[in-house]
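Next up is a structure, given as C-alpha cells.
All protein chains but one are shown at their positions in the complex.
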Amino acid sequence: MMRILTVDDSRTMRDMLRLALVKAGFHVIEAVDGVHGLEVLGQANADVIITDINMPRLDGFGFIEAVREDDAYRATPILVLTTESDPAKKNRAREAGATGWIVKPFHPEKLVEAIRRVAA
Amino acid sequence: MDELEEIKATFFQECDELLGDLEAGLLQMEAGEGDSETVNAVFRAVHSVKGGAGAFGLDALVRYAHVFETLLDGVRSGSIEAAPELVRVLLRAADVLADEVQAARTNGRADEHETASMVAELEAWIAGEPLGAEPVVAPAAAKPAAPPAAADEDDFGFKPMAVLIPDVAPIDEAPAKAGWTVTFKPAASLYAKANEAGRLLRELGRLGPVEVELDDADLPPLDALKPEEAYLSWTVRLEPEVDEQAIRDAFEFVDGDCELTISREDGANEETDLAALLASLSAAPAPGPAPLEVEIAPLAPAPVAVAPVESAPIRAAAPAPAAGRAAVDHAPPQATIRVDPERIDRLIDLVGELVINQAMLAQRVVQHGFAPSSDIAMGLDELEQLTRGIQDSVMAIRAQPVKSVFQRMPRLAREVASQIGKQVRLVMEGEGTEVDKTVIERLSDPITHMLRNAIDHGLETPSERIAAGKPPEGVVRLAALHRGGRIVIEVEDDGRGINRQRVRQIAIDKGLLAADATLTDEEVDNLIFLPGFSTANAVSDISGRGVGMDVVRRSVQALGGRISISSRPGEGSTFTLSLPLTLAVLDGMVVDVAGHTLVVPLTSIIESLRPKPEDVRPLGPTGAVLAVRDSYVPLVDVGSVLGFRKSSVAPSEGVVLLVEHEDGGRAALVADVIQGQRQVVIKSLEANYRQVEGIAAATILGDGRVALILDVDAVVAMRRREPRAPEPTLHAAE
Partner (left out) sequence: MNETHAQSTSERRELIAFCIGEQEYCVDIMAVREIRGWSPATPLPQTPDYMRGVINLRGAVLPIMDLAARLGLPTSETTVRSVIIVIKVDERMVGLLVDAVSDILSITEDLIQATPDVACDRVRSFIRGLITMEGRMISEIAIERLLPELEALAA
C-alpha cells in the first residue's frame, strides 16, 4: 500500500487529507510542521509527501529543501498544498524541490489524480 | 458524510485555537514585543481559518479572511508597517473574524454592516490609504486588494483533465487529421524535483495510443557520463483527437524544467521498443513495496552498456527502499490523540464507582474483623493506592489549560474599555495552567465579572490617571496559578483602589454594618461581597448586568471556591479567586450530626476540638461563642441550622470543627462524632434536583448510601441570618 506523509499545521486540513487519501486506498502518516515531518521521515518511509507551506517552526520551503538533502528522499515526490495564489511562492516551492502542487480547497479526486501523476 | 461533519467540528475547534493565537499574537505586537515569527503566526492563523473555510465552502468566511490575510501578508512581507494604529485595526478585524467564524458555525450570519465596514477599512490599509488616518505605508506598499479567493484556483490550480479512453482509440487507418508531435527534453532540474520522464510519458499514454521515440544522441561516452546530468530526449506522437490542453497539463509540474514543443504534423508510424515497454508499463501498475524500481526501469536506455543506476540520476539517488525502512512499518507516534469527551467522562464516572466500591469493600473487611495486618486488609490497601493512581491519571486526561477561558478576555476588555471611554492593556499570565474540565466550565463567569469590575470600577479614566501622575492606559493583569492544591485566579488592576470610606458608608446606610463597627481594611474591602451591597450609583451597566458581587461569591462558593479582594488606595486592587482543581473528588471529614452523616471539606477545616464546657460562652438570645486560645469564635450548630434538630446540643458533648470561611473569618461547627477522613467522589445534586442551601453536593459512602457534603460558608452565613428570622421553618414558605 502506498504510504503518504501529510505535513500541515492545521488539524482540519490533516483530517481532510486523511479522509480523502484513506478512501482512495492509501496509507497515511501525519506531521504537524516541517520539523515534525523530518522526525517522522526519520522513523518511517513515505512514498509521497504532501506538505503545506505556511507552518510554524519549519515552513514548507525549508522542509522540502531538507527532505531533498536526504539521500533517502531525493527521489520522493513532494506535492505542495497551498492556497497561495502568488506565482513567486509556487516557484519558491519548486526551487526548493517540490514535484508538484495541489490547490486548496481540493477535491478528493484531484488530490488522488495529482498523486497518481507524480507517483508510481 | 458523517466524517466530513466530524472534520467540520474539528475545524471550528481549531478556529477557536487559531483565533486565540491570532489575538495573542496581535496583543504581543501591540505591546511592541512581536518579532517576525509573531507576524508569521498571526498570518498563519488567518490563513488556516481561510483554508479550512474553503474546504467546507464557507464562502462568507473565506471572503472576509482573504481580505484580512492580504493585509497581513503585506505586514509580513514588510511592505506595510505594523504601526500601532494598524495593530488596533487588526485587533478589531480579529474580533470580526471571530464573529464570522461564529456565524459560520451556527449557519447564521454575522453583522453584515460591521463586516462590510471592516472590509473597507482593511482594504484601505491594503491600498495604503487607511481611513481617517495618515498613511503609514512603505513606498512599495501600494498593492491593490487581491482578487477574491476564487482566483486562487485559476492561477495554478488544476484544469479539467481529459478522460482516459485508450480502448476507444481507433486501431487501424492513418488519421485523416495530422496527429500531435511532442518533443520533450528533460533538464537535470526536472529529476532534482523528483519528476520523472517515464511518468510523464505514462501520462501521455493515458491520453490515447502513443508512439515514443528515444533520442540518446546526446549521451556521452561512459567516462564522460555525469550522474546528475540529463542526456535523453523523447519524441512522442499522439492521436489528433487528443486535446492540446490535456497534453500541456501532463507537463504542468515540469514547466521550466524541460524543453517542450507540441506541434501538429504528420507522424511516421514507427514502432519502437520503448513504446511497447511503456504500454506494458502503464497497463500494469507496479505492485509491491518498491514501486520506484519498476517505474524507473524504462528510463534505462537500452543501447548503453551501463547499469541503469548510473544513467538516470534519479536512480542513483534512490536506494532500495524495501529492506531497511520497510522494517519500520507502523505510523510514527503521534503527539496527541483525540477522544470523544464523553468517553473520558464515562471513564471518570467508572473510576468514581471503583473508588466507592473499594471503600465499601474496605468497610466490610473491617466489619468482618480482619486485622489491618492481615493479607486481605493489606491487599486492599494496595488496591486503594492503585485506585487512587488510576483516578489521578484519569483526571489528568481531562485536565485542560485555562487558555480556553482566558482567550475570550482580551476582547471583553477591549469592548468594556471602549464602552466607558477607558484605556486598558490586559496582561495575561499562566494560561497554560491546567484544571479539570468541570472547573474550566465554571471559571468563565466569575472571571468575566472580576474583569469587568476591574475595568469599570478599578481603573480611572485617562484624564483622572494623568492627573494622578499615571500613564493614561491602565493595566489589568489576569493570572492563573496552582497554589496549595487549588487553582488561583488573580485579577489585578493599577487603578484607584477601593474607596473604603465610601464602601463603609454604603454598608452602614444599607444596614449591613453597625455604624460603630471596627473593621480592618481588608474586611472593609470585602464588604462589597455582602448580599445587598451594591454600589448603586457607581454600578454602571457594564459590571452591573443586574448581578452583584454577592452573587458571584455565592456561585464561587457553591463550587467550593473562595473569592476575596484586597486593595491599595491609589495603586489598585486585586481580586483573588481560588477553586479546587477538580469538582470530581474532594478530601473530606466524615461526621455525624443528629443521626445524619455529613462530609465537611477538609480544605476549610483548621482543626478539630473537644471543647470544655467553660470554653463556651452564650452571646445574645440564641448565639454562643467558643473561646479558642485568645479569641472567640462563633459557634454554629450544624444540626439545628440545617433543621435536623430543633434545639442546639451543648458543644462540649460533641466535637467542634474549627473552620475558616471565605472572608478569612473563623467559625466553630458543632457535630456529634467524627467518623474519619476520606476522599469522596462529588455527585451533583443539581443534575437531578437543585441546589440546596447549606449543602455543596452529595457523595456516596462505603455503605452505598448518599451522604451530603456541607457548604461551610453557606452554613455559617445561615447561622448569621438566624436572629433576624427567629422561627425559621424547615421549608421556606413559597
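Labels for the chains are A and B, by order of writing; each one numbers its residues from 1.
By definition in this document, contacts are C-beta pairs under 8 Å (C-beta built on N, C-alpha and C of every residue); 3 or more make two chains touch, one makes a residue touch a chain.
Note that the coordinates shown come from a computational prediction; the quantities given were computed from them, not determined experimentally.
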For the chain not depicted, the shown chains it touches: B
Residue among B:A104, B:V182 or B:I700 touching the omitted chain: B:I700
Sole residue of B:D349, B:E384 or B:E415 that reaches the chain not shown, by the stated touch rule: B:D349
Residues in chain B touching the chain absent from view: 349, 352-353, 356, 596-597, 642-644, 683-695, 698, 700, 704-708, 730-732, 734
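Going forward, only the chains that are shown with their structure count from here on.
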Where chain A and chain B are represented by their mean Cα positions, the distance between them in whole Å: 26
Complex contacts: residues of chain A adjacent to chain B: 2, 9-13, 15-16, 19, 29-32, 36, 39-40, 43-45, 47, 54-56, 68, 71-72, 74-78, 83-85, 87, 90, 94, 97-101, 103-106, 110, 113-114, 117-120
Residues of chain B that touch chain A when the two form their complex: 3-4, 6-7, 10-11, 13-14, 37, 40-41, 43-44, 47-48, 50-52, 54-55, 57, 146-147, 149, 151-153, 155-158, 161, 192-195, 199, 203, 250, 252-253, 256, 285-286, 291-292, 294-295, 314, 317-319, 321, 325-326, 328-332, 334-335
